[in-house]
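Every protein chain but one is kept in place in this view of the complex.
Let's look at chain A:
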């Protein structure tokens, strides 16, 4: 549908502009210079991210002058995780042209995977502490039963579902964080790409997948506590004595590290020969297929890799949020993810980061009552009510008039001194 223009490939190369002007034919791998030198935007991004992380640390309660409250540090940490899932979304949509409305579901799955361990391990410690008072030392079965009652009491059950088989092991559950979204994306992507479902159809199919998942999780007998979700995730088992202000900084650093690594990984994936093929698939899938590339494998690789990264981002997000429930996975969340990327600017990784950070922070400012009301005499605009209207309208405006998003502004900066 989108007619490829000769310049479109070059246009979307993002930060690669400073180096050898790449054309679709010439191989960008040719240069002997290091990866970051060929992609200065990566370097700039890493510098900015480090400065941000250090700045927040020095302004925090735990390690600095205490200007930023613990809850705000957590908000910033969560925002970094959202940025990570946003760059994953950008790669799959902005670079590969698959508008997935399911990446927030992978994000949620990652959150559930880590949440299961957090909840199990923490309940185990509580149960062991309470059973230590008993006259007899508890048997293993008694401990497990007591944990089951604690966790599943709210849904009227006390049995551990098979889903929780690995919940007692942090290592296995961390493996699940990557494995479950990855496998789901692999199977779903294989089915969808194999039968050549593309474009809008694929978007709706991914949305259906997300809806099915969230409806499934809403059931009480899903084994994941129905609409109660998993809670108390901010308490890290084994670190009960460590204050939340310190934990928030630790998670901020972990999120920043994950974002930095994810950024480098994706910058590497979308550069080079493979990056060119991926972008070519976005611009004209049929032509790439005729050129002899196995389009489905490339799409499947991108889809699965981004799903895994989304899962990891979720695993870092939810311990900071403290609670996860199926409403988080509802299809609307995945659409918001697309909104962030579109506003920030598709087809450039820093655009996704800017979009996610800008819109999600702005959203919490508006809905949190931070924005002042505007009295119009006959009516007072309260932003908690009107923020979504503003977001919706500005989204239409961005789509219509600024298809490159906020990131497009950088083009103007760069173009001035060629």
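Convention: a contact is a pair of C-beta atoms (placed from the backbone, for glycine too) under 8 Å apart; a residue touches a chain by one contact, two chains touch by 3 or more; residues count from 1.
Convention: contacts and distances are computed from a predicted model.
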Absent chain [UniProt protein name; select from "Glycolate oxidase subunit GlcD", "L-lactate dehydrogenase complex protein LldF", "Branched-chain amino acid ABC transporter permease" or "Putative circularly permuted ATP-grasp superfamily protein"]: "Branched-chain amino acid ABC transporter permease"
Options A:207, A:248 or A:325, residue touching the unrepresented chain: A:207
Hidden-chain contact residue, picked from the options A:43, A:265 or A:335: A:335
Contact partner of the left-out chain, one of A:126, A:197 or A:362: A:197
Positions on chain A where the hidden chain makes contact: 1-3, 97, 99, 135-142, 188, 191-192, 194-197, 199-201, 203-205, 207-209, 211-212, 215-216, 218-219, 221, 331-332, 335, 338-339, 342, 385-389, 391-396, 399-400, 403
